[in-house]
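Note that this complex is displayed minus one protein chain, with the remaining chains in position.
So, chain A:
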Amino acid sequence: MLQLTNIDKTYRTSSVETLALNNINLNVKKGEFISVMGPSGCGKSTLLNIMGLLDEPTGGEISIDGSRVANYHDKELARLRNEKLGFIFQSFHLINDLSVLDNVEIPLLYRKTSAKVRRELAQEALEKVGLSNRMKHFPKQLSGGQKQRVAIARAIVGRPEIILADEPTGNLDSVMGNEILDILQKLNDDGATIVMVTHDDAMAQRTHRLVRLFDGTQVL
């Protein structure tokens, strides 16, 4: 459902050029749980950002559900991000000015959804991550694990086909990290397609498939 063909990514700054991804080919199938591993700086985040349409590759092609996104305009890309993709970041990226509930509602704001339905869906998503008792809280009042659970609720509230998680447990201790992985596992069992970056072999063991990167090149 999400296909990467010959993806290259070069970062250019005034002084240096970094080849962050080199000819990556990857086909994510429906219902898969894929883990991406590799040493720091090998291009894992870059890969995930490109899959999530948060960044553009310098070469190659991305197709989602069989259609190429290369020539899409801002509006169409926004719609794809909104409907097909859900992102989970290592550093959560919650909006501190908004309550937990408002944070979770964000993806629904850019759809035709009534305020009532928005609220119901957000409450439902928060229940799934076990945070229905923190809806009125603000991010600053939450622990790291709770923040990441809010972020997961935000990623799943719009029922996207693919969840992209960039080191979702990287900022958490192992207990909280395992809780998060349990939630992701459950989502996958319920049919969600997940691509997750991780450093943890034990976690990678629990996924269907492993993609290993080294210096921008896919080695597994």
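The definition used in the following text is that a residue touches a chain if its C-beta (ideal position, glycine included) is under 8 Å from a C-beta of that chain, and two chains touch if they have at least 3 such contacts; residues count from 1.
Everything below uses one rule, namely that contacts and distances are computed from a predicted model.
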item	value
Missing subunit (named according to UniProt) among the choices "Ferredoxin--NADP reductase", "GMC family oxidoreductase", "ABC transporter permease" or "Pyruvate dehydrogenase E1 component alpha subunit"	"ABC transporter permease"
Listed residues A:5, A:63 or A:82, member touching the removed chain	A:82
Residues from chain A at the interface with the omitted partner, ascending	49, 52, 54-56, 74-75, 78-79, 81-83, 86-87, 89, 93-95, 97-98, 102, 106-107, 109-111, 115, 154, 158
